[in-house]
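A single protein chain has been removed from this complex, and every other one stays in its place.
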Amino acid sequence: MAYTEEELKKQLETKEYEYGFYTEIDSETFPVGLNEEIVKAISKKKNEPKWMTDWRLDAYSTWKSMEEPNWSNVKYEKPNFQDISYYSAPKKKPDLKSLDDVDPELLKTFDKLGISIDEQKRLSGVAMDVVVDSVSVATTFKDTLEEKGIIFCSISEAIQNHPELVRKYIGSVIPKKDNYYAALNSAVFSDGSFCYIPKGVKCPMELSTYFRINQAGTGQFERTLVIADKSSYVSYLEGCTAPSRDENQLHAAVVELIALDDAEIKYSTVQNWYPGDKKGKGGVYNFVTKRGICHERSKISWTQVETGSAVTWKYPSCILKGNNSIGEFYSIAVTNNFQQADTGTKMIHIGKNTKSTIISKGISAGKSQNSYRGLVQISPFAKNARNFSQCDSLLMGNKCGAHTFPYIEVQNKSAQIEHEATTSKIGEDQIFYCNQRGIDTEKAIALIVNGFSKEVLNKLPMEFAVEAQKLLEISLEGSVG
Amino acid sequence: MKSHNMSFQEKLLDSFIAFEQDVDLLNPIHKDRKDALKRFEELGFPSKKDESWKYTSLKSLVQKDYNLYAKSETNVELKDVKKYLLNDIDSFKIVFIDGVYSPFLSKTTHDGKDICVLSAALSKDKYKKRIKKYFNKVVPSAESLASLNTSYTKEGAYIYIPEGICPEDPVQIMHFSTGSQNSIWLQPRNLIIADKGSKIEIIERHQSLKDHSVVTNSLTEIYAERNAFVDYYKIQNDLKTSSLIDNTFISQERDSNVSVHTFSFGGKLTRNNLNFYHKGENIQSTLKGITILESNQHVDHNTLVNHAQPNCESHQDYKGIFSDRSVGVFNGKIIVDKIAQKTNAFQQNNNILIDNKSKVNTKPQLEIFADDVKCSHGCTVGQLDKEALFYLKTRGIPEKEAKALLTYAFANNVLESVNIPNLKTRINSLIANKLGVNLGFDL
Partner (left out) sequence: MLEINNLHCKIEGRSILKGINLKINKGEIHAIMGPNGSGKSTLANVISGHEDYEITKGNIFFKDQEINEFSPEDRAHEGVFMSFQYPVEIPGVTVTNFIKTAINESRKSKGLDEMPSSEMLKKIREKAALLEIDSNFLSRSLNEGFSGGEKKRNEIFQMAMIEPELAVLDETDSGLDIDALKIVANGVIKCSNDNNSVLVITHYQRLLDYIVPDYVHIVMDGKVVKSGDKDLAKKIEEIGYDWLKNEKS
């Protein structure tokens, strides 16, 4: 009757990474290794002003003096930083004014990803910036956005065309020396997205960046900077994939969000980097620093669906500096096979009447380890701060682990903090009930997992929610509790 | 680089030779002592860098110097200590004055059970086998403070309840510090064994008789054999010049039931390391606590329940109320091993902050490796319910009493599981006393 667990396991193991293809694009890649010369070369290649070069060099010297962090609940072979190439750009410089000039191979890549730029453009009206390996290759809808005064371009362009904004805000939320990987990124980032929404402007469409690591032996170090000026609004989407490779690839991004008074930033991520094969070989190391700062009455909302990467280490955070500001974190993290995820958030309450909400759903299958790690800190000045946290874990099978490490530090008596966590499994009775209604076990699991994750899925913009649901299904195919 | 003054840590290491003059070097446990000293030498005192000491610093304590022994004989009479004992019930008593056993104040027995002192058990052949079987077996070697205690093992309570025996009277283990020395470091070591189907209730208290600098690094091992019941109550209401590091390690065999209640009202710095290890199925473990602090008191509850066998249950419920500049820490860890299917593990930590200078750091952790389990933790930080407070005041109850009433109500469900009525009354009056009220309802 139905599947045996063995059959299901086998099926799951043989399931291949759907996005595991490699695109033949001529690319120009720097020699491996990292030293001051490489940092200078990256900066020079991009024709950067001196302040930017100096900033990078400063970050590099800080990084050299730092030690790789050891504290999170993940085990992995540390990357050899001298074995990575820090710059890889598709060789044919695409003309950013027209999609027709983009390398056709590259466009095929996006077709395979199911995100043909053209289609996106027409159907969903999403403005896209596409970063392959390290370089931004195409930004759509530029003109429409320009009319509203919205700047949406690659960070390299922003450094050239809007140096005053970049200089003012880069590193203002995440200082160069914040942590090991942030320092590394600050030294070697080669591209990323930049977005500025002027005062009072509600961005009329979702802004989106798609990241892809293509070239072998490269690391991706993109840098994203989003500035929402007073009373503005933006919803920003970020998607990630990488081809399957035997070796581990490093992705160390930095994302900084600045929400000025009364502004709102919604930042959604669907992360599907290559997770490694069923034996745990290969896969992306995803060591990301994401943080936003909220000024008076502003709001930052992080939503993430993390299904990929061999090792994920990320804590999108909010510094609630302004009075009455709001921080939100909604997360689904799925781990299967040998994946490890250590993810969560930090909500730093500084202003009065600040509020934060944390909803985290962890789903572990195979031999994976899934940890929630979060900090809620109420400073002595944060009068009437409120936090609600809920961390639920779903375990599938008996070889995986689900862990919860919340840190709650309260220094103001008027605070109200609630934290709840539960762990459960998919019940056999639930599966049988679905079976009896004609729904097979695979589909039943997808349905139950979707139900479990619903509070977070609901937070995603429509176009992403569908993709995210599909990803959840793919990531968990065949794993039964 | 050696500092001019010998650090206390060095003093502990150096004084061991003198300590050895005083104990039986041929006793097999002496190897445990020596090994433990070595480990302490390697590990040193924990620092804030250790994840489990993130919110509690021992620095100010261990930077000072302490005497390791009391000044000769101290004259303590029953009238001096009576008020700290539960007198209105029959009980066994094991009383220590400055770390030294006081037969005069104690009531021990060897009649069908052993309720006596460790030094006696160590010195007699007939206990050798049992001590060898149990001593230091549940204490993990990586714990530096536990190692320190082990290395200086000499005195403490020894309790053995044989199979099927259920003494009606509880045991009171009392540690008094007289202040004969300006500063003293005490390290009592308790060994408690409840054999199959037996039952025992124990009340433990550390108390200074006058203001002086005392640090107690206490270690208690509890072994609950199959189907044994152990009910352990810790009363921590010491003077504000006293600090306590309480290390309790509990090993449970199948069908056993152990509960530990910790009432923390007094003391300067208190750290409770409470660890449960499961060795069989169908085990029940209960960890409950009420913490009420003021001024600059600091209490850190560091709990571990390691579910290593299927079909076991654990319940944790800690309530904290913090005023003035006091700091409360709750660091509770539940580990569910791969084979521990059908585990039910629940943890609650609720806190109320009364003043703006008071702090709460709480870190409830779940580490789950089995899928068919029910585990949850909840934690809250908040204030007394303003609406409820208003309601009470409209009924004519003054603010202070109303607050006390609500605080009491907040903490009350922890008291429900206290099985000794006289003890419950005593705790109630300690709470009322701590809250500075004379409540007009039945406490």
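A and B are the chain letters, set down in written order, and residue numbers restart from 1 in every chain.
Everything that follows uses one rule, which is that a residue touches a chain if its C-beta (ideal position, glycine included) is under 8 Å from a C-beta of that chain, and two chains touch if they have at least 3 such contacts.
Bear in mind that the values here come from a model prediction, so they are computed numbers and not experimental data.
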item: Chains still shown that are in contact with the chain withheld from the display; value: A
item: Contact residue for the chain not shown (choose from A:S61, A:T357, A:N384 or A:Q430); value: A:Q430
item: Omitted-chain contact residue, chosen from A:Y87, A:F194 or A:F452; value: A:F452
item: For chain A, residues in touch with the removed chain; value: 1-2, 427, 429-430, 432-441, 443, 447-448, 450-455
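One rule holds in what follows: only the chains that are shown with their structure count from here on.
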item: Inter-centroid spacing, chain B versus chain A (mean Cα positions, whole Å); value: 45
item: Chain A contact footprint on chain B (complex, rising order); value: 51, 55, 338, 341, 351, 353-383
item: Chain B partner contacts - residues on chain A that touch it in the complex; value: 71, 378, 380, 393, 395-425, 481
